[in-house]
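A single protein chain has been omitted from the complex, and every remaining protein chain is retained in its original position.
Now for chain A:
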Amino acid sequence: MSFLSITHVSKSFGPTTVVKDFDLSVERGEFVSFLGPSGCGKTTMLRMIAGFETPSAGRIVIDGEDVTDVPANRRRIGMVFQAYALFPNLTVHDNIAFGLMVAGRPKREIAPRVAEMLALIGLPQLGDRYPYQLSGGQQQRVALARALAPSPRVLLLDEPLSALDAKIRVSLREEIRELQRKLGITTIFVTHDQEEALSMSDRIAVMYGGRIEQCGAPFAIYNQPATRFVASFIGTLSLIEGIKGEGATVHVDGQPITLDAVPEVAPGAPVTLALRPEAVKLDASPDRINTLNGHVETSQFLGSVVRLKLSVAGGSVLVDTFNRPTAPPPRSGESVALHFGPSDVFALAPQEANPSALPAIA
């Protein structure tokens, strides 16, 4: 049986339903991310696990105990907030000791535990400081130590990296993941940053409109998006319109494109094809059997990567190629041929082929 199980949870605020029929099982020690745009219900779901909101329907069970109606302070959950939420009147040491003190642990037990936590976050010398004397990254690490000190059953992270600057964000997310692996603590991480979710998680639950659109390993989410929303939200996607031909063939601008999977529409019906920028190459190879011709609209040199925007068959296709010192990037207006294999392209489900319902696609 799973360690944390959320069954058919819904949450409404008045007439608006924010979370709809949320179903998820998390194993002990697993790192699961809730990923989605703002307003998708991910934070509300997290707050229901924490006990700050009560579900309108459904159950939440942690380690066999139904906590749906248990108040937040008796759930034994650790939470880290976007705004750090350290107690400004307490030192770093006292902040970390707070949970232990509230639990009534003896002093001789608290001091070594706090020291252990400070060592764990790599700030052993900062116990006497006050929160305002620390940088954002340090504050968030202290917040993490404070949440972990009373040995919670589940660790909840509510966009903990959003308030930090880019460099610290990357280093801290690696630290958090390493710490989580070391302690083996079951963790739920809420973020709107797909890079964070992809790089940290064992599994990602992509949410949209209060529902889980897809839940799976980062590799699967990125490479086999189950819905059009997931496909467009995770990574960058270029869409090309075509007409279904025989079998797994789609005609784009008269050129046949072969797919791995057969699109579920009748021959002659319109089909939307999706391509990842890194799947398209400018040079041919035996496995890249599909070819399309286009013109370079813009060419962006980003250092290690060159990002091209091409006009193909009346639409735009983005192509990422690696920088090569011997081959300067193509210039605007140049004609180029695109090459990609059958597994690099997929057709989007037709019932969802309503571009207006989609967030912006590059």
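As a convention for this text, contacts are C-beta pairs under 8 Å (C-beta built on N, C-alpha and C of every residue); 3 or more make two chains touch, one makes a residue touch a chain; residues count from 1.
Just so we're on the same page, contacts and distances are computed from a predicted model.
Asker: Assuming one chain is omitted from the figure, identify its UniProt name from "Elongation factor 4", "FAD-dependent oxidoreductase", "ABC transporter permease" or "Thioesterase".
Answerer: In UniProt, the chain that is not shown appears as "ABC transporter permease".
Asker: Of the listed residues A:Ala147, A:Ala205 or A:Leu275, which contacts the missing chain in the full complex?
Answerer: A:Ala147
Asker: Using the touch definition from the top, which of A:Arg74, A:Arg108, A:Lys167 or A:Lys182 touches the missing chain?
Answerer: Once the missing chain is taken into account, the touching residue is A:Arg74.
Asker: Out of A:Gly99, A:Gly137, A:Pro225 or A:Gly294, which is the one that touches the chain we can't see?
Answerer: Result: among the candidates, A:Gly99 touches the missing chain.
Asker: May I ask you to list the residues on chain A that touch the chain which is not drawn?
Answerer: Residues in contact with the chain left out: 50-52, 71-79, 81, 83, 85-91, 98-99, 102-103, 128, 130, 132, 143, 146-147, 150, 156.
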